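Shown here: the complex without one of its protein chains, the others still in place.
All chains are identified by letter, namely A, B and C, in their written order; residue positions are counted from 1 within each chain.
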Amino acid sequence: MALKTGKQYLESVADLKLEAHMLGRKSGDLGEHGLVQPSQKAVAFTFDAAHDPATRDLFCVESSLCKAEINRFTHLHQSAEDLVNKVKMQRYCGAGTACCFQRCVGLDAANAIYSTTFECDQKHGTDYHQRFKDYWSWIQQNDLVVDGAMTDPKGDRGKRPKDQVDPDLFLRVKERRPGGVVISGAKLHQTGMLNSHEILVMPTLTMRPGEEAWAVCCAVPTNAEGVRYIYGRQASDTRKLEADPLDVGNPFGGQEVMTVFEDVFVPDERVFLDGEVDFSGTLVERFASYHRQSYGGCKVGVGDALIGATALIAQMNGVAGASHIKDKIVEMIHLNETIFSCGIACSATGEATAAGNYLVNLLLANVCKLNVTRFPYELARLATDVAGGLLGTMPSAADLNDPVAGPYIKKYLAANPDFPVVDRMKVLRLIENLVAGAGAVGYLIESMHGAGPPTAQRIMIGRQADLEQKVARVKNMLGLV
Amino acid sequence: MALKTGKQYLESVADLKLEAHMLGRKSGDLGEHGLVQPSQKAVAFTFDAAHDPATRDLFCVESSLCKAEINRFTHLHQSAEDLVNKVKMQRYCGAGTACCFQRCVGLDAANAIYSTTFECDQKHGTDYHQRFKDYWSWIQQNDLVVDGAMTDPKGDRGKRPKDQVDPDLFLRVKERRPGGVVISGAKLHQTGMLNSHEILVMPTLTMRPGEEAWAVCCAVPTNAEGVRYIYGRQASDTRKLEADPLDVGNPFGGQEVMTVFEDVFVPDERVFLDGEVDFSGTLVERFASYHRQSYGGCKVGVGDALIGATALIAQMNGVAGASHIKDKIVEMIHLNETIFSCGIACSATGEATAAGNYLVNLLLANVCKLNVTRFPYELARLATDVAGGLLGTMPSAADLNDPVAGPYIKKYLAANPDFPVVDRMKVLRLIENLVAGAGAVGYLIESMHGAGPPTAQRIMIGRQADLEQKVARVKNMLGLV
Amino acid sequence: MALKTGKQYLESVADLKLEAHMLGRKSGDLGEHGLVQPSQKAVAFTFDAAHDPATRDLFCVESSLCKAEINRFTHLHQSAEDLVNKVKMQRYCGAGTACCFQRCVGLDAANAIYSTTFECDQKHGTDYHQRFKDYWSWIQQNDLVVDGAMTDPKGDRGKRPKDQVDPDLFLRVKERRPGGVVISGAKLHQTGMLNSHEILVMPTLTMRPGEEAWAVCCAVPTNAEGVRYIYGRQASDTRKLEADPLDVGNPFGGQEVMTVFEDVFVPDERVFLDGEVDFSGTLVERFASYHRQSYGGCKVGVGDALIGATALIAQMNGVAGASHIKDKIVEMIHLNETIFSCGIACSATGEATAAGNYLVNLLLANVCKLNVTRFPYELARLATDVAGGLLGTMPSAADLNDPVAGPYIKKYLAANPDFPVVDRMKVLRLIENLVAGAGAVGYLIESMHGAGPPTAQRIMIGRQADLEQKVARVKNMLGLV
Partner (left out) sequence: MALKTGKQYLESVADLKLEAHMLGRKSGDLGEHGLVQPSQKAVAFTFDAAHDPATRDLFCVESSLCKAEINRFTHLHQSAEDLVNKVKMQRYCGAGTACCFQRCVGLDAANAIYSTTFECDQKHGTDYHQRFKDYWSWIQQNDLVVDGAMTDPKGDRGKRPKDQVDPDLFLRVKERRPGGVVISGAKLHQTGMLNSHEILVMPTLTMRPGEEAWAVCCAVPTNAEGVRYIYGRQASDTRKLEADPLDVGNPFGGQEVMTVFEDVFVPDERVFLDGEVDFSGTLVERFASYHRQSYGGCKVGVGDALIGATALIAQMNGVAGASHIKDKIVEMIHLNETIFSCGIACSATGEATAAGNYLVNLLLANVCKLNVTRFPYELARLATDVAGGLLGTMPSAADLNDPVAGPYIKKYLAANPDFPVVDRMKVLRLIENLVAGAGAVGYLIESMHGAGPPTAQRIMIGRQADLEQKVARVKNMLGLV
């Protein structure tokens, strides 16, 4: 089947007839909903890029499963170069949308499940790997959007899954029926789920013996019976529902949902882990590391957009030539490229798994993400500095359009005469979006917590760094025994 | 006259019958308007504190002009201790409102004008100082809220006021009439103006000979003829108009307006500088330095609220005992107290002006503010880290109230059983407010640009640091000539 | 008795006939020793300043004990202003010597012991306070240098004093004899001890019941029988022994010794705590906090010297006008003044103890010191940046003096023609001294560990910050119960 276009994607996702609880109402047609459109548009960007002559070489790749040409967003990485290209593709999408384009998490889940199921089968004689290959080949051929769902609500942080008051606080197999299992629970912070065709459910942490019910990985259609969505609020979200799009800042956007699985039946052929607790940790660690690599691409792209907007507003403000302005922009570039370097490095040093697909360098992928929990904040701070106080005080588009107030706004917000006032306002709104609006959810909050909070990365860094070898070398250098 | 209560203040400001352009409409009664109420409530806080037995000693002080007991927010500082108490008072208000309570700018303007007019009179034989004393005595006795208005639009940043295409891009004396002057122009980023009784207009930079028309300082009632307000947008502002207050996060709030002065007549007795360009710089420098001191109090208070909310959400999430959580909270405290130390230090080392009121240490006040352009960002980053991903993904109050969606939210957002889910949501919304919502305008954007951007502070630091003395001492130590 | 001059001080300390183990030999006359002279010169600076008309007002103060005029370095602080003046005096000495001038630790110990003994007497009916007053009055009248000795070796960090293999690893009362006690143990990192007349021994941590033997505070002359000194090495120390002083960089300097107390007898009138474990923690906490305040003065002074040297080398290199150079120097000033602000703030908010002398604000003193563990490192980094690579590659003074090599050095190290090459070399050597030489011990390593390592400050900050109040206010603001 051919690679979908953005338009075909939008039609296909509309066909799913998904609904969500949104701001106290049940949504009607999501694709028509003002809150949802910008985020679907961002996903559509990933489809159109595969048809754009300027980028199709980067986005199109031959499948390892079915020999068809597929979108790289469904690819099982066959080389370190594939891992590098993934990061470059993500940076391109981030720069083009200045938001989360939502398609990485499924890609990262698929690559993690692919190798984990292989190793699980080797040890336990299960047949998850073939099941998954069949499933994923279908995904590739139909160019579907898949969401990876990992984060459980977790309830009382001091207690294990089995010790919670409510066993659903970690998603679990609640019941077994002929031909499949029934799952119950919820997944939080699901960025792209409402724009996806399928969901890959994964456990949220390393399960231990006795916690088999919670060691479940499986695929579920987004429109399966029993799946329910509750929309997450974002800063400034309802601006998207206003008449004039100016105040939104960015025509693209992300979205977040809490997803409830209420006794959802999953047939056996869609189950990829079921009680093998010894592989739950492997799956979590691999998915997290792939996704930490992803941030070395996507957030760098958003950084590009923020840097571009900052350089542009400096021109519009008439201060682009000031040495301190240039210095701040160089600093933004430096920090952004440092993240990118980490994204590239963990890819270029990636290695083949037993199953044959490539895994990122676990140490460097975690280093990458830990920088993502820091540098975007400094980029946002510097952008705020350069952009000026209007970021927090600029009148609304509605007042700009007002016959009385509008002329005053135009008179008094004029700066560099080479640029119209309304364009200056648009750029300021984009920067506002990223530093203190809906875009800040993706660029700041998600950079902190997406793919796990910084503490999770620190633990992995401590574990992966081979400190013993460093100590041994020093002992050797100093002639200690 | 007695010190006003918050309620009396609200009534008095309602009597002014101010109106503004807001989101495309002309506001009706501002005090009833959902956007404005939280910000008036914050101002009212400064009145009630003067009646609260726990704080009245800090807030009440004897006037140096009229011997009455006044609110410290209208006081002319008579000692370094007064300067220190100002900072402590601001911290208290910041902590109690978690926002800008809007009453400092007038206080800072008054203290700057008081000493500048004295010195101007000494040199030029003008009588501005007595005029100002009469005016300010009236302010003190009526316990009024005064906004200080400094920031001009500035148009083309490469051009001086007189060289702008439009001479109004810097506010100016446009015409002279018997008994007064007519001013024309605008002031941007006016935080508390809609909640004020009076405006103190000041020049925005050091004027030069030939720019006398722009060297004007005067007082104008907020409801003077020809004054027009256009409301500034803030992230998430319209949440304040929603049915359930939960999603707003903070019951208090700031607001910003662009203020247009269209041929406003100012009688001579309200004019405090009119063409004496050699004192424009003094006025700007002193006002800016007082206001940079202010940030060493108010933003520290907001920091207290953010730290408190962060510590509380850590308890609610059930992770308050984790060493990395405690460490992050200690770091927040450390940075916040470092700012406070700068606020105290520039106060404790303040000195008397020729007019007799006390001026902050200019070097340390600028150091204080420069830290304010940095540390709140790190506090916000750390709060985001501790609070967790729900900051960007939590469902709306409307869905919490929904009979279908609500129970799922309560089931899955349960964490530490000692706290109700709705309380956890409230605390998360307060943190969201401060790091990526309406509160971020005050805590982050205003911390950057209020009282001048960081570059302005750096220039003052370079100028005030007496580098020559440091060089001379080193030469002496090394025996160089 | 009159205030000593520097010369009188040097004579008085020579009279003590102290000796030390130094680089494998027993020192002869310390005052003649090349390693020791720079550090005695630094102490002498504190005496001469009390006679210099430019500074005597700051350095001279009336004693609260004996009504004589004394050097502020022996003063018991009688007001917050005294605390502020202490910091200013320390900054002046730091700037004039660019090193540790060694006289603060005794001052800080005295003020801590003064209030602690008072409270101990109140509770336990002991008479330590009067003993201490008598002792300290004698110190003041003779203008003596006193070292405070706190840091025990501590041995196995996981064990309490009484559980160590060797009980001497914490200094203790080993034996009681008529009229006094015999102490045994050692104190590490003693900066000024070899230049002191007296030692105030204090416990190193809060002792518990059962650890009475280790809860001892007393005074010992530096030349008491049984006291032994072992000199500590510093980077580049032996340059001080070379023929040409150029390569030393700084004519002043610090020094460090390990001090062993081998069965030293202390008469009862010199014992100020002896087994009252409940006051050991108070003493440690107060001494540490006073000393953390001290760093807000002395290290700021050293920072002044480094900033002056950096500005001077920029002139000598011919790059003083470059915007990035100016920016780096402003940043150095900013960080240095931030530390100073903390020093001032913890002083200005200090309060009277029950005994009547003033104690610093414990929270802010710890905030002060924690910044000292960070900012000097950034100052050193920026100085290294501005100074240039010669810092690490410049030929020796001996080669400069060589008839063959010298002319090449002069030819090729010429830069800004307004300055002789040898002066440029002197300034570079001073910077080298501070960033990677003997001065770095004082400016970097001691800034980290002196008055306790950063973790000790963090614990105190967490304890002093009244987090509960911040949480309570947030609950109140949000209407939570």
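Note that in this section contacts are C-beta pairs under 8 Å (C-beta built on N, C-alpha and C of every residue); 3 or more make two chains touch, one makes a residue touch a chain.
Not measured: the values here are computed from a predicted model.
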item	value
Selected residue (touches chain absent from view) among A:D304, A:D402 or A:E432	A:D304
Candidate in contact with the missing chain, chosen from C:G155, C:P221, C:P245 or C:P420	C:G155
Candidates A:Q141, A:T206, A:T349 or A:N401 - the one touching the absent chain	A:T349
Selected from C:N317, C:N366 or C:Q464 as touching the chain missing from the view	C:N317
Chain not shown: contacting residue from C:G232, C:G253, C:G296 or C:G350	C:G232
Touching residues on subunit C - with respect to the absent chain	21-25, 151, 153-158, 165-166, 168-169, 186, 188-189, 228, 230-239, 247, 256-258, 260, 317-319, 324, 373-374, 377-378, 380-381, 384-385, 388-396, 398-399, 401-402, 404-405, 408-409, 411-417, 432, 435-437, 440-442, 444-446, 448-450, 453-455, 458
Absent-chain interface as seen on subunit A, which is shown	84, 95-98, 250-252, 304-305, 307-309, 311-312, 315, 326-327, 329-330, 333-334, 337-338, 340-349, 363-364, 367-368, 370-371, 423, 426-427, 430, 458, 461-462, 465, 467, 469-475, 477-478, 480
Positions on subunit B contacted by the hidden chain, ascending	323-324, 327
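In this text, only the chains that are shown with their structure count from here on.
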item	value
Chain centre separation in whole Å, for subunit B relative to subunit A (CA means)	38
CA centroid of subunit B to CA centroid of subunit C, Å	40
Centre-to-centre distance between subunit C and subunit A (centres being mean Cα positions), rounded to whole Å	52
Two or more partner chains touched - positions in subunit C	327
